[in-house]
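One protein chain is absent from this view; the other protein chains keep their places.
Let's turn to subunit A:
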């Protein structure tokens, strides 16, 4: 598992103004981040369900890329808002595999139980067995 902190702000200029949004298109930004790695998890360091989802992937032998939104002072809030729009309910945890949205904990558990998660991970190159 590796945590991204500064590298994800490298593709846009940080502005000093707080009124205008830092990221012009948060959803596109999320998409970009998601396609950079095989398994991407948007999380918060204080969220225990996020901890559970991280443990799930690590337990399967996957090495996910984790973005802790509460540890990003610049675009964390924007991404959180965009995720709420995307998911409808809570913002984290949200999982992307192979650049495609899988969903929150319930979707991840459902796909693991019905056997579709592992093939998806293999296809994305996150799992070799």
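Annotations for the structure displayed:
Going forward, contacts are C-beta pairs under 8 Å (C-beta built on N, C-alpha and C of every residue); 3 or more make two chains touch, one makes a residue touch a chain; residues count from 1.
Basically, contacts and distances are computed from a predicted model.
According to its UniProt record, the chain left out of view corresponds to "Transcription factor TGA7" among "Aspartate aminotransferase", "Transcription factor TGA7", "DNA primase large subunit" or "Mitochondrial import receptor subunit TOM40 homolog". Which of A:74, A:87 or A:109 touches the hidden chain is settled by the complete complex: it is A:109.
Among A:46, A:63 or A:123, the one in contact with the hidden chain is A:46.
From the set A:56, A:69 or A:102, the residue in touch with the chain omitted from the display is A:56, counting the whole complex.
Touch with the hidden chain on the side of subunit A covers residues 46-49, 51-53, 55-56, 59-60, 105-106, 109-110, 112-115.
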